[in-house]
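Before I ask anything, let me first share the structure, which is written out below as structure tokens.
Of the protein chains in this complex, one is absent; all others appear in place.
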Amino acid sequence: MTQVSTRKISVQSEFVPQKKRQSQFQLKAHRFARNKAAVIALCFIVLLVFCAIFADYISPYDYAAQDLANKLQFPSWRHPFGTDNFGRDILSRIMRGGRISLLVSACAVSISAVAAVIIGSIAGFYGGTVDNVIMRVTDIFMSIPGMLFAMTVSAALGTGIMKTAIALGVCSIAPLVRQIRSSILLLKDQEFIEASKAFGVSNAKIIMKHIIPNTLAPLIVQISLRLGDTIMAISGLSFLGLGIQPPTPEWGNMVSAGKEYLTTFWPMVLFPGLSIMLSMLSFNLLGDGLRDALDPRMKR
Amino acid sequence: MLRYILKRLLMMIPVLVGVVVVVFTINYFTSISPAAVICGSMATDEQIAAKEQELGLDKPYLVQIGTYFFNIITKGTLGDSYIYKTPVLDMIASRLPNTIRIGLCASVLSAMIGIPLGILAAVKQNSSLDYASTFLAILTGAIPSFCLCLLLQLLFAMKLHWFPISGVKTWQSYILPIVSVALMPVAMTMRMTRSAMLEAIRQDYVRTARAKGLPEKTVIWNHTLKNALIPIITVIGMNIGISLTGSIIVETIFNIPGLGFLMNSSISQKDFITTQGCVLVAAFIMTFMTLLTDLVYAVVDPRIKSQYTKGKKAGKKSKLIKGGDAA
Amino acid sequence: MEILNIKDLKISFNTDTGVVEAVNGISLSVGEGESLGLVGETGAGKTTTALGILRLIQCPPGEFVKGEIFYKGQDILKMKDQELRDMRGAEISMIFQDPMSALNPVMTIGEQISEVILHHQKCTKEEAERQMLAMLEQVRIPAERAGEYPYQFSGGMKQRVIIAIALACHPKLLIADEPTTALDVTIQAQVLEMINALKRTNHTSMLLITHDLGVVAESCEKVAIMYAGEIVESGSVADIFDATAHPYTKGLFNSIPSISKKMDRLKPIEGMMPDPGNLPTGCKFHPRCPFASDLETCAAEEPIAYEVTPGHFVRCHRCRSWVEELKVERGVGV
Partner (left out) sequence: MAQLEVKHLMKYFKTPVGPLHAVDDVSFSIDSGKTLGVVGESGCGKSTLGRAVLGLNEATGGQILFEGKDITHAKGVLSKEMKRQIQIIFQDPYSSLDARMSVQQLIAEPLTATGICKGKAAVQKRVAELMDTVGLASRYMLSYPHELDGGRRQRIGIARALAVEPKFIVCDEPVSALDVSIQAQILNLMSDLQEERGLTYIFITHNLSVVKHISDDIMVMYCGCLTEKCECDELFRAPLHPYTKGLLSAIPEPSIHVERKRNLLEGEISSPINPAPGCRFSSRCPYAGDICRERFPAPQEACPNHFVACHFVNEINGL
């Protein structure tokens, strides 16, 4: 029923003055901008990144400065988020912790995205035995629950920023490989790929000009969603004592430290927890918004 | 059908072998020797070496992994814990029921809440109910489970005293963990049900059903929901995996002796052989659930069923379409 | 007696990019036992009209702006939900274009046929089953296949199942929306033959929606040509095929390569279908019309439907002069 309406919209008739031409990018940006939630999410993420980069300059206190005289202070004008059990300013620690979370999750997602694009493309292009082997290996990795796998790898590698990033990155390769492979398989059968082959366009050029640009949109969406998931996973690991260890502030280990004081002093749990939740929410909303903007066919 | 199940069960074996190899390899190349951790920081090098010998950790990689497999096949054991000296399998067996109880209840709960909510949201698309439930689903999906656990503990156990803070002494003590584990799956189930229903409701056969003059109830239940079941079943199957993962944090916080708790403690104590056993069991549960969901697909979709029963003829229809002749 | 009478029906869709006027004030009627062919190209509003008759258009985004649809004197647009459901499938039923997707993939075809019988006739399960088997026999599908699922049938067979569903309750009016477009030529002929035969035996009226004038020639008595949501020409088959009056209809005939005659070049209509979200003023066809430049009024005024001969309506400003020409052509004299 709606098919009647939607398909015909794109038709431009001879006698209708053409609207001002928009580039593909403008068109997509425009579609994205209409999604209020996604725009707010994007603003929040920009703010988060800004805080993370300039944490040292804009944070009101030194994140590590202890002030035992003023420990466990509830939020006040001096300490908007209060102070923790060592008298450290929670707001400053959250800003600093955000840097760690974003850094680790960016590294982890880059690792998995690069690896997955390579492996997934190989599986998708070559097919046959190579594809089969890769798929069986991903089967193995995907049968281990994600968090559990991350914990095992993290335990083996040890704690620390880079090690946590590697652990989390390695763990999310397999599902990403699957996604990239399937989007490439879908593309491979498209007629426009066949058309290019008929012109004698070389395989390398087809990959560069058609396949990669067309897989980029779903990949960007995936990356955005994964960034949120990874932030959640880092904090989970750190909460359990793996991942990032105190005294380095990280949202998860901050919550972990605060749970001792749960009944009497809630800011130590609430503010880091809220930070995790809001960043996860923002990345998810951004991902959804990007999906709708980049690929309207996927819109629900 | 039976042959298909058997085939799938056999196919689980290489996957599980692969899991063992992966986990074993990760642990083998770990930076910290378990022996050093077990012996404590005061131990001398000789003591550590002796401990390593005792645990068989001084042997080459292939011998170690070979022994591990040999023990599984011939004795059916997963080795003895480095620390407690008790068989890993026994330790898992005594703890698994708690995890399964929580996981199962959480999955059932999430299906019971998520599916009706999703259907309602889809049928009343763009209503305030739809917006509210979608918003809630996105929101709950973003709450870190450990924060949720702490919140529930604080509110219902410490302040209101409705439920015990931790442990598994009474049935009440299961409530909070189940709720904590279920929340994320509820959100996921709801979103998936909604989108699957919306997808199905747009299909031509739903229009046919309406054109037949069937009441809306029949259209939704018999025609739309039946066709939207596949993704819903998938998400329910996935929920099991999520609750396994979730159990690690939830069991640690609520102090429940379950698989997750064992896993976490074994990792922190470098009791790798126990970790390995736990991962293997978890992977077994995951693959088994995948098989189960695949079999449930066959119940709801005759096309999938025909692929299983006929086995070889599976690809016929799809190949015919894909076969190259687009005409 | 007229079974279906549509008066000045206007349906539009409110989309993100604006209002799309899919159906623009059409009027048509189908008599008892009569077949009306509704012909037009993609986006002309044929399917919207068909779905509108059964009120199967989702509102929103769809909206019935104005008009009436009378079925046996009762306005469908004013019916309550229950009345509407009692009518759908029992009094008016519909055959859809794509047999591949119009059947529920997880129900057996037997269930899908007996479902409609069971619902409308309030009979026992056994009775519904008996009628279902009789229906299957009518569309020449072996009874033992009733327990099979749609994926086990070919396209032509599926369309026959859909016909069985549509005719199961012996409706008075059958709306067939491009029933043969998705099928191969030989299968198309089988299905068309079957629809015509069943229609005759059951004395069913039919609204046949198609883009294929050949199909209309084979199975309809009356024809209405749709363009940009309007009926530009309507009349008996003879009126439309032999006394074509509207420039669009003429263009349509000239565009089809003929099997029986050899022509060197086709004479297509220039230009494209207008965007239904952005229709031209005046006559919707004037930007493509070879005669429009003669008449200032084409771009300014919407033409009304002139009755050039009894029952033959043409919506064209040139009609007054056309009427003269036609009369000259036929030797009637002015």
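As written, the chains take the letters A, B and C, and residue 1 is the first residue of each chain.
Note that in this section a contact is a pair of C-beta atoms (placed from the backbone, for glycine too) under 8 Å apart; a residue touches a chain by one contact, two chains touch by 3 or more.
The shown structure was predicted, so the numbers you read here are calculated from the model rather than taken from an experiment.
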Hidden-chain contact residue, picked from the options C:94, C:128 or C:273: C:273
Contacts of subunit A with the absent chain, listed as residue ranges: 10-12, 18, 21, 24, 190-192, 194-202, 205, 209-210, 213-214
Those residues of subunit C which, in the complete complex, touch the missing chain: 41-42, 154, 156-157, 184-190, 192-193, 211-218, 237-238, 241-242, 251-260, 262-263, 265-270, 272-273
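The working rule: only the chains that are shown with their structure count from here on.
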Chain whose average C-alpha position is farthest from subunit A's own: C
Length of the line joining the C-alpha centres of subunit A and subunit B, rounded to whole Å: 22
Residues of subunit B engaged with two or more neighbouring chains: 207
Junction residues of subunit A - those touching two or more other chains: 1
In the complex, subunit A residues that touch subunit B: 1, 136-137, 139-141, 143-149, 151-153, 155-158, 189, 228, 232, 235-236, 239-242, 252, 255-256, 259, 262-263, 266, 269, 273, 276-278, 280-281, 284-285, 300
Interface residues, subunit C side, partner subunit B - complex: 51, 54, 56, 84-90, 93-94, 96, 98, 101-107, 115-116, 119-120, 149, 151-152, 162, 165
In the complex, subunit B residues that touch subunit C: 203-205, 207-215, 218, 222-223, 226-227, 300-303, 306, 317
